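Shown here: the complex without one of its protein chains, the others still in place.
Let's turn to chain A:
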């Protein structure tokens, strides 16, 4: 046990030394940047962005959402979304959670070590399966790439930059899929993987309100971000959404979080939410 605590202490010191500048309180003008909502943003980016927004709402930290065409290039890691807080810029959910923890807000403090290990493992499951499946469907499925992904991704740019950027992005994603062994998979297998992932999440959630009983954690934010986006995004076919819809406890989970944390969003867009039709 002593060795474990020593190792944990070492990692805490590491985090603290990095974020001494983050000891300032949360400013009012914190901004979250993402690509253009109506025309440009794709499923995977929208899911990540919604996950971060949900997490910030769960922590009770106000943030303005700003849509920019070049959000991806502004981001320090090349991934969206990223938040601009004071004079710090942090991108992606993992680093943002750590950054906010350094500021004194954390959703997972009440968890013990084993639960924290589980939470991290499930977050990796979502990233490994759901996010990768989303990327695959967007960029490696020819029909979706031609009809949706490439036109949307390159919509803010003029010819010939739009073609160059779109194909470059598609090529990058395909290379990544190749490296992790997903390029040999068929679309059916990818849908099956999504279904497996949802089944695992559903089994873990059971009948509880959140994954770790009464309190929401970053895992709930991440799962909500992905599932809600899958359910509400129109793709070339509905198969992905159908896979998620077959798990009723996940649907009610999304519903619950939407109602609890996005009430204003609900009031503004009454007609839009497909969850209401369930």
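Note that in this section a residue touches a chain if its C-beta (ideal position, glycine included) is under 8 Å from a C-beta of that chain, and two chains touch if they have at least 3 such contacts; residues count from 1.
Throughout what follows, contacts and distances are computed from a predicted model.
Its UniProt record calls the unshown chain "Metaxin", which is the correct pick from "Probable cytosolic iron-sulfur protein assembly protein CIAO1 homolog", "Metaxin", "SERTA domain-containing protein 1" or "MMS19 nucleotide excision repair protein". When the omitted chain is restored, the residue from A:105, A:176 or A:255 that touches it is A:176. For the chain left out of this panel, the touching residue among A:24, A:39, A:109 or A:124 is A:124.
Within the full complex, the residue among A:64, A:146, A:196 or A:213 touching the omitted chain is A:196. Contact between chain A and the unshown chain involves residues 3-4, 7-8, 11, 14, 77-79, 113-114, 116-118, 120-122, 124-125, 127-129, 175-176, 179-181, 192, 196-197, 199-201, 203-204, 206.
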